[in-house]
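Dropping a structure here in structure tokens format, bear with me for questions.
Only one protein chain is missing from this complex, and each of the others stays in its spot.
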Amino acid sequence: MIELILFFKIIAAIIAIESKNLLSAIVSLGAVGFALAIIMVFLNAPDVAIVQVLVEVVLLVILVRATLHRDLTDLKGKREFFVKVFGIVAVGAFFLGIAWGLISLPVFGSFPETAVSVAVPSEWYLAHGLRQTGISNIVTAVLLDYRAYDTLGEVTVLFSAILGAVVILRKKR
Amino acid sequence: MSEIVKTITSLVMDAIAVFGIYIVFYGHLSPGGGFAGGLIISFLFILLFLAYGQKKAIKRLPYHFIRRINFVGLLGVFVLFILAVYSGVFELSLWKGQDFSLLSGGIIPPLNLAVWLKVGAGIFMVFVTLSVFRSTQDE
Amino acid sequence: MNILPLFILIPIGAAFALSTFDILKQERKKVLVSNITAAAACLALTVLAVMQIGKTGTFEMGGWSIPIGISLVLDGFSAPVLVITGLVSLMCAVFSFSYMDMYSGREKFFSLFLLMVAGMNGLVLTSDIFNLYVFMELAAVSSFALVAYGTMKEELEAAFKYLVLSGVGTVFILMGIALTYGHTRNLSMVFIYNALSSGSAGSGMYLAAGFFMVGFGIKAALIPFHAWLPDAHPAAPAPVSAMLSGVLIKTAGIYAMVRVLFLLFAADLSVASMLLRTLGVLSLMIGVLLALGQWDFKRLLAYHSVSQMGYIALAFGIGTPLGIAAGLFHLLNHSVFKSLLFLNAGAVFYRTSTRDLRDMGGLNAVMPVTGYTSMIASLSIAGLPPFNGFWSKLLIIIAAIQAGYLWLGLWAVLGSILTLASFAKVQRYAFVGEIKDKFKEIKEVPLPMAFSMIFLAVLCVLMGILLVPGIRAVVLDGAAEVLLNPSNYIRIATGGMP
Partner (left out) sequence: MNNMPLAYGLAMILFAVGLYGVVCKKNAVKIIISLLIMENAVNLFILLIGYRKDGIAPVMVKGQEASEFASMAVDPLAQAIVITSIVIGLSIVALMIAIAIRLYDRYKTFDTSKMKDLKG
């Protein structure tokens, strides 16, 4: 099932990149993002799926609103043949390298292989999360308790990006 | 935008607000949390903005008010994280509460709230800055 | 009370506070308060960092021990980098007091500046690879905005290029983290090392290392991935260029790369060192050759940054204790003299509004402080005694020859000679000789700018002291201990427990 949606997703991605119309490119990007959200539901990740859907909506609205009415929505100009061939060859070589490297990963869906121990943190979170933090959504427990420092960094990154956008779009030099 | 969009917007706004608040307050019990809730609340404003146009939206929701909310969220995040980092407040819960009840989880619900304010105001600020921007070439 | 978290909390708190300062109505008050806050925060960071020299320590965030939580680790490699980050940022903040008069929005500038410092400190201190990624992004995102600060064509184009390449780099790093996590089920460096050394990792870890190499290579602007640097560094305001060239490419690039690669390949360092050496020699030679033909002052300096990063990568790639000490020493030295050179370029631009070397000439007569400090910095970067650049390059060459890489030593010498030629050109065209009529009226730069340049020039002269055996043992030799022998790192990170 996941593989099927993934095929669809890759096709949408190729359309998003190759389409000559910017609006259809952005809509195809939306398809890629929402397909990811659906896959997340299949992968038992409701928290992430919610965030993914919402972020995708924000991005699409911002992309359409901020970019589309500014430029010609149809891209003109001939495509450079050699650039394309080179790109495809390079990406193909890249993929062969990756296929070699992926062989040693643990079997898909086999998490975890070891018994409950402190050396595998996610096991620890599942086993002791409720007792230690008192909340039942373990993902929130990891985000805001065990790895709260990451979340501080993340909020700061968001703050920094907002400040940056405000600075870049300010009126005076 | 057209009358249909405006009517539907005014109808769904309350529902969106309630859903956003629910997502935050139950973020420690069910899927959701500060980020998701913040994004939903910012949709509320974005919807207002798109349906009613810039002027009316800004009148109903002044920009400096959003900035103030942003600062409150920022302050909350910072203070709570300092507490968290230094004293490990997580272990000494503010309210121990019953597991699976709304008032449980120690410092996590307030943190969720702070992140919610921060993210909601922040995303809206980004949206306003990006879409209100007009060319400055003539200056 | 452990002070390690303060390295992140002070700049972040100051940045948050600064962003509220635009409620102040008067422009003068705003500028004054922003200046004081930024300088105070940087000064506090520097003082704290100097106090940490030679110490080791760890702090568990929120009381969760690794691997279930995140902990900060201070060791012989991170302490010197922290000090240099604090010092350079303090000097750049002082320099901006006057320089940023050209631009508006002082409080936003310093807010982004401090966020960048916070990101760098965070990624230097952390012992968790995902946390390293988060703080690297914090530093990167603020630097994108700072490069585009002028919002003119050149700045925006450079920032976009930087953003795209750096974005690709971070995606590669994240993929590397994902592969590492898939193999070890851990994010803490200590436990990754444990997991990798206990079982056979297989081909996947080579793939992960490849991803890390490309990602950090882009961040460090080593040669095949350097395309963004010669655009982004000249386009930014001078204090920001000094920060980017001086510390950001080192902390986010070389430091993180060395940390992660030496961790993943702790069992057998030969492949990783070979790659580092190759990239190093390539960057060192091609960077300096490209720099020779430049007429834009800051662009020339940017190409020299590529070249000097090559020296540092080469030194770490040698992989002996002496090589690592030399690499760290050159990293510190390069931070000092390259930021000084960028500040010089900014000072010249501040008075003459040009960056083209052919338009300048004889500036020594009207701007003596800028002229002489830039001469010191040029001699340092070219590696002439008794300035700091000489000692670290000498150390690199000695380390290369000791390890049996005679050719690498020769390349390093050749690169050094070409650097000297290129800086002779800078001095000849910009500072020495006949002054042009239009520049006869200009004055020396204001006091804050002069102060920071003089301070860095003094450091250039004095940093040779670090080679005195007692000081060297405290400052430079700690890095090799933790990098070449991860069990030392584990001992520090777990608070002395085995």
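As written, the chain order gives the labels A, B and C, with residue 1 at the start of each chain.
Note that in this section contacts are C-beta pairs under 8 Å (C-beta built on N, C-alpha and C of every residue); 3 or more make two chains touch, one makes a residue touch a chain.
On a predicted model such as this, the values are computed, not experimentally measured, just so you know.
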Contact set of the excluded chain (shown chains only): A, B, C
For chain B, the residues touching the chain missing from this view: 30-31, 35, 100, 126, 129-130, 133, 135-137
Contact set of chain A toward the excluded chain (per top definition): 2-3, 6-7, 9-10, 13-14, 16-17, 22, 25-26, 29, 32-33, 36, 39-40, 43-48, 51-52, 55, 58-59, 62-63, 66-67, 70-71, 75, 77, 83-84, 87-88, 90-91, 94-95, 98-99, 102-103, 105, 107-112, 116, 121-123, 125-127, 129-131, 136-139, 141-143, 147, 150-151, 154, 157-158, 160-162, 164-165, 168-169
Missing-chain contacts mapped onto chain C: 130, 133-134, 137, 141, 144-145, 148, 151-154, 156-161, 163-164, 167-168, 170-171, 174-175, 178, 181-182, 187, 227, 230-231, 235, 299
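Basically, only the chains that are shown with their structure count from here on.
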Category of the chain touch graph - line, ring, star, complete, other: complete
Centroid distance [mean C-alpha coordinates] between chain C and chain B, Å: 36
Centre-to-centre distance between chain B and chain A (centres being mean Cα positions), rounded to whole Å: 22
Separation of chain A from chain C, taking each centre as the mean of its C-alpha atoms, in whole Å: 30
Of all residues in chain C, the ones touching two or more other chains: 12, 16, 19, 61-62, 64
Chain B, residues touching no fewer than two other chains: 74, 84-85, 90-91
Footprint of chain C on chain A - complex, ascending: 97-98, 100-106, 111-112, 114, 118-122, 124-125, 145-150, 152-154, 156-157, 159-161, 163-168, 170, 172-173
Contact footprint of chain C on chain B as seen in their complex: 71, 74-75, 78, 82, 84-88, 90-91
Residue ranges of chain C touching chain B (in the complex, touch as defined): 1, 5, 9, 12-13, 16, 19-20, 61-64
